[in-house]
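Let me give you the structure first, and then I'll get to my questions.
Here is subunit A:
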Amino acid sequence: MPTPSESDGVVVLHAENLTKSFGGIRAVDHLNLTLARSELRCLIGPNGAGKSTLFGLLSGLHRPDTGRILFKGEDITNLQPFQRVRKGLCQKFQTTRIYRSLTVAQNLLIAGGTHTSNRKKNEKLSWALSTLGLDSEHEVSAGKLSHSHQQWLEICLALATEPDLLLLDEPTAGMTPEETALTAQFVVNLNRQALTVLVVEHDMAFVRYIAQSVTVLHYGRIFTEGSLDEIESNQEVRRIYLGES
Partner candidate 1 sequence: MEREDKRWWQVLNGPQELGRGRVFWCLFTFAALGLLAYPFVGSVFALSNFANFCLYVPMGLGLALLWGYSGVLSFGQSAFFAIAGYVYGIISGNLLDMPGGTLLAAAGAIAASAAIAAAFGYFVFYGQVSGWIIPLLLLVLSLILETFMAQTAGYQWRVGSVLLGGYNGMTNIPSLQIGSSIFGGASIGFYYLVVSAMLITYLGLRLLVNSHYGHVVTGIRDDVERTRMLGYNVNLMQIQVFVVAAALAGLSGVLYVSWGNYINPSSMGLLPATLPVIWTAVGGRSSLLAVLLSTVTLRWLADSLAVKGGEYAFLIMGILLLVTMLFFPAGIVVTLARHWLQRKPERRDLKKNRAP
Partner candidate 2 sequence: MNAKQCDYEAGSTGQLNSNPGSEVEHLETDGESRRSFLKKMIVASAATAVTGFPYTRAQAAENPSIKFGLLEDRSGNFAIFGINKWHGTQLALKEINEGWTLEGGVQGPGGPGVFAKVAPKPPTENIKEIVNRGGDETKDDTVWNEEDEYLVKSGENGVLGRQLELISPDPESDNSQFQSLARRLILEDKVDVIMAGFASAEREAIRPIMDQNKMLYFYNNQYEGGVADKYTFCTGAIPEQQIVPVMQYMIKNFGPKIYTLAADYNFGQLSAAWTRAMAPILSAEVIGEEFIPLSVSQFASSISRIQEAKPDWLMMYITGQNHSNYYPQADAAGVKIPMGSSINIAQGYEHRRFKAPALARFHVTASYMEEIPTPRNRKFVERWRKMFPDEPYMAMEGHSAYVATHLYAKAVRLAGTTDKETVIKALESGIGVEAPSGWVFMDPATHHLSQYIRLASCNEQHDISFVTEWPYIEPWWTRRLGVNLVRHPESKQYIPDEDPFFKMFKKKGKG
């Protein structure tokens, strides 16, 4: 069991009073969220709790109806998604989004954008590629990779943008237990390299493996926050999330 890395208490992300409605349904409802540097946070909640919408708001795919988002102390509420990425906030989508018709190398070439202008080596990325075994698949068309490798490739694409905060939306969906474990280990190790990570995940095994702190979302609001043990022992959470009465 890895020990949680120390967060130094500096706030990386601070969202306050976020609200977003779609077609009459309030997906995110006056939500407040704060992430400290080097924190590894898990976001859980039943279907429709607003997890993906929250991610969309943070990455800039959606504009909030109310509220604001501060990233590294800067108000990014009105920034375009690409501007947020350049500031160091990158997302892996829920459904795998990679360039299927291009090779792995081309995928990485695109991701290693010009905005990360310093020519020095992206050590996190090369570490990630070798850890995940993608470096031997450079010339393979991304669409032909196995499912787990596609998921990993997308994480690597995000890493190629040299983020300070990584948003992972269900990184282990559809993986075998072995692959899930490998992914979990990878995420934890990534976090140890001083990268703030926010994960949405259903797989409780995965959550149990990595989580330092867990936030439970319900009907677009934060239901409760705490360590995994606290959450798991919380009867209310069991009721709404695990369906136990």
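Criterion applied: all candidates are chains of the complex that A comes from, given by their letters.
Convention: a residue touches a chain if its C-beta (ideal position, glycine included) is under 8 Å from a C-beta of that chain, and two chains touch if they have at least 3 such contacts; residues count from 1.
What you see is a predicted model; the values in this text were computed from it and never measured.
**Student:** Which touches subunit A in this complex, 1 or 2?
**Tutor:** 1
**Student:** Which part of subunit A faces candidate 1 closely enough to touch in the complex?
**Tutor:** Touch residues, subunit A against candidate 1: 59, 61, 80-82, 85-86, 90-91, 93, 97-103, 105-106, 109-111, 113-116, 138-139, 157-158, 160-161.
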